[in-house]
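Let me begin by handing over the structure; questions about it come next.
In this view, the complex is presented without one of its protein chains, the others remaining in place.
Entry: chain A
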Amino acid sequence: MVLRIRLARFGNKHNPFFNIVVAQARSARGAKPLEVIGTYNPIPKRPTNLYEENANARPYKEIALDRSRAKYWLGVGAQPSDPVWKLMSMAGLVAPKPTTFDKA
């Protein structure tokens, strides 16, 4: 069966928080995964306005990722879902997913 690296939603209403998990593709979103390899907080945080260098800083989102486990699971054929692909391409683990424009 296909292994997927995907997001599992935690948190409350209007307050999402995701674990980046390795799970069987057909298991439920909230089911216990094979492994948790990271977290992703989609709520942007704003740097405090206290320091000069922060004055024009962009808001940021936090990702935590175990790179070596991610590499291992990619190596044994786990397929990242689209959102995880985006996060992993930013971390430099996979090439950015080709857009439909590129494919055509």
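Just a few scattered comments:
Here, a residue touches a chain if its C-beta (ideal position, glycine included) is under 8 Å from a C-beta of that chain, and two chains touch if they have at least 3 such contacts; residues count from 1.
Following the convention adopted for this analysis, contacts and distances are computed from a predicted model.
The complex appears with one chain absent; UniProt names that chain "Ribosomal protein S35, mitochondrial" among the candidates "Cell division control protein CDC91", "N(6)-L-threonylcarbamoyladenine synthase", "Ribosome biogenesis protein BOP1 homolog" or "Ribosomal protein S35, mitochondrial". One chain of the complex is left out; on chain A, the residues touching it are 10-12, 17, 19, 32-33, 35-39, 44, 47-48, 50-52, 54-55, 57-69, 87, 90-91.
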